[in-house]
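With one protein chain withheld, the remaining protein chains of the complex are depicted in position.
Order as written gives the chain letters A and B; numbering starts at 1 within each chain.
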Amino acid sequence: MNPAPSPAPAGGREGSDWLKHAIIIAILCIELLPFYMMLQISVKDNTSFLANPWLPLPPGEWNLGNLVSGIRLIGPYIANTVFVAVSATGASLALALLGAYFFARYQMPFGRLLWAVFLVLMLMPGVANIVPLFALLKGMGLLNSLNALILLGVAGGQVFQVFLLRNFIEDIPKDLFEAAEIDGASHFQQLRSIVIPMSGPIIGTLAILGFLGAWNDFMMPLIILRDRELFTLGVGLIYLDGEYVKKWGEIMAAYLIASIPLILIFLFTMKLFIRGLSAGAIKG
Amino acid sequence: MARIRISARKALHEWKLYLFVVPSLLMIATFSYFPALSAVYHSFFDWGGGEYKQFLGLGNYRRLFSDPVLWGAFGTIGILIIANIFKMIPSIAIAVLVHRLKSDRWQYWYRVLLVIPMIVPGLVTLFIWKFFFDPTSGLLNAFLDATHLKSVLIELDREVLHWNVFAEGIPIPWLGDPKLIVPSLILWGFPWIGAVGVLIYLAGLQSIGTEVYEAAEIDGASSLDKFWYVELPLILTQVRINLVLLVIGTLQGFGLQFLLLGNSGGAGQAGMVPGLWMFNKAFIAGEFGYACAIGMLLFVFILVLTYFNNKYVRVDK
Partner (left out) sequence: MRERIFNGIGIGLLVLCFAIALFRVVSRTRREADPNVTTIRFAHWQLESGVRDAIEALADDYEAQWKARGRNVRIEQMPIPERVYPNWMVTQLVGGTAPEVIQIGIGINDERTARFFSPLTREVGEPNPYNDGTPLEGLPWRETFVDGLSSPLSYNQQLLDYFGIPMSMHTIRVFYNKELYQEIAGDAPPPQTFDELLDLCRQVREFGETHQRVVIPIVGSQYNAPYLMGDLFKSQTQRLMLAIDQNHLLRADDNARELGYLRGKWNLDTPAVRSAFELMHEIAGFMQPGYLNASREDATFYFVQRRALMVTTGSWDAASFHSQAPFEIGIFKLPLPSRDHPRFGPNILGPFSEASVGTGMTFGLNRFARDSDLALDFLRYLGSFQASQKFTDRSGWLPAVVGVEPAAKAQPFKPLTDGYPEGFSYTKLNSETARVSDKHMYLLPRPDGAEAFAAAIKQEYPRAVVQDIWAADRGRLRQILRNDTTLTGFDALMRLRPTDTILERKRNELREAQFGVELGFERSRWTLGELGHPYQRP
């Protein structure tokens, strides 16, 4: 099973392309408008912004102090969010791999029941859980802590990740496993030496999606966190938006800085991500 | 590849394997199942979030059915769901367009460009759009003025809509007027392309072989026919999955409304959606029990929708 999409030319490609290009480019321009606005406003201060809201400023007049203020504004929040996102994604994938291995390789007694337990969760809307989750965290003494967010992140990712990983692992040829078993490998070693290398793309994609989810999350952090030092990016941005006096330049600079980690991630893992998504799509 | 069946007896030998799934089960039991059951339990109580609760029987549910705000919210969410279904179209269209390009290099570059909006955190996009909607310094109003589309809107208002919201010289209050809130929510996110969705559709389209296209050509199919009969059926699975996720997501979603409009759905509560009402009842009015009841109602709705979806819209394995 080849997880990468074939680069062979597909059909239906005769006729001139320029119209398609034009449409695609037009739509892409509008789609990228927020990104453009963020970039060009981030180096303006309020007066230059009001004088000229649309067009970018020539580099000589850039107000780089905005970026410094931006870092000051949300630097700590980014650090917290990185902590939560990486921990949650890492732990979540680890647990999900174990679980998916269980479901994918063997049909144990109660296996079907346990699988149903997972599947049912796919249907359950998370919205009704917010209230009792709050009470639960209070009971566990986890309110106002980043650990709560990590735990929630791990639990939240399980269903989707186990589902996708199980499908993937099922497709790994049995012979590899049998060969390893003959060599006396334990389940754990089989997992490590066979499953993980072969599922590289899908794990990578799931990791990126998980990280993205934690990066964008704001509802639970808003409810759970009290101390400013613990705030994640979502809450920090909401508080930033609540100020009465808005210095748009600084705010846009802060937004830009908030995007930088994601930019870096996508820069380094672009191919992997696209490949993984396509593979996952074909499987799903 | 089939899984290896293990009989009950051998399972006792391999009992260690169960340990593989225990941590995962523990997490979802604690943080997904327990809260759900707790929500069901507490929906029958008048609960302030602490230890004290008072049993109400069906009191909360009876209140649900006579709550005008809630049913108004469902009305709003109905409109939004239908709008969101239409908003799926641009993603499919773009996927098809990109797929039909001759050059592979361009295809790759467009894919990259499509992913770029994902770099911007969702909240940031939302706040930038909020900035677009601003009546005085926002881009939307400036754009409408510059292109004279505003005059079109004024005419439309006068002749057809009679809303009294578009008028000469007055900046259009997108998020400030009850009648404009739902249109703003629908307009948000223009041109409505979801990067993940497009990539998935593209991947699906790539599995179409050249022979199919050649056969279609021989039969004299037009571009539109090719789409309708060749491409759409093959990505239908993904479309269906997306549709289900979209409907469920919209039904329970309230983050967008909360951030754009505030706690009570904005002017005249026009942007109130059931999820936001539940949040409001729990975390502003402090009526946790009633909020659980609202959550239960949402759950039932989603369950019903999923049932119908599975029955009439089969998803092939």
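To be clear about the criterion, a residue touches a chain if its C-beta (ideal position, glycine included) is under 8 Å from a C-beta of that chain, and two chains touch if they have at least 3 such contacts.
Nothing here was measured: the structure is a model prediction, and the numbers come from that model.
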Per the touch definition above, residue among A:Ile169, A:Ile238 or A:Ala253 touching the missing chain: A:Ile238
Options B:Pro23, B:Gly59 or B:Pro135, residue touching the unrepresented chain: B:Pro135
Positions on chain A contacted by the hidden chain, ascending: 50, 76, 79-80, 82-83, 86-87, 134, 137-138, 143-144, 146, 222-224, 226, 228-230, 238-239, 241-246, 261, 264-265, 267-269, 271-272
Chain B residues touching the omitted chain (full complex): 48-50, 134-137, 164, 167, 169-171, 173, 176-177, 262-263, 279, 282-284, 286, 288
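As a convention for this text, only the chains that are shown with their structure count from here on.
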Whole-Å gap separating chain A and chain B, where each centre is the average of the chain's CA atoms: 17
For the chain B and chain A complex, residues of the former touching the latter: 1, 3-8, 11, 14, 16-18, 20-21, 23-25, 27-28, 30-36, 38-39, 42, 49, 90, 94, 97-104, 106, 110-125, 127-131, 137, 139, 142, 190-191, 193, 196, 199-200, 202-214, 216-217, 223, 226, 230-231, 237-238, 241, 248, 251-255, 259, 275, 278-279, 282-283, 288, 291-292, 295-296, 298-299, 302-303, 306
Touch list for chain A against partner chain B, complex: 5-7, 9-15, 17, 20-21, 23-24, 27-28, 30-32, 34-35, 37-38, 50, 53-54, 95-96, 98-99, 101-109, 114, 117-118, 121, 123-136, 151-152, 154-156, 158-159, 162, 170-174, 187, 212, 215-216, 218-219, 223, 233-234, 237-238, 241, 248, 255, 258-259, 262-263, 266, 270, 273-274, 277-282, 284
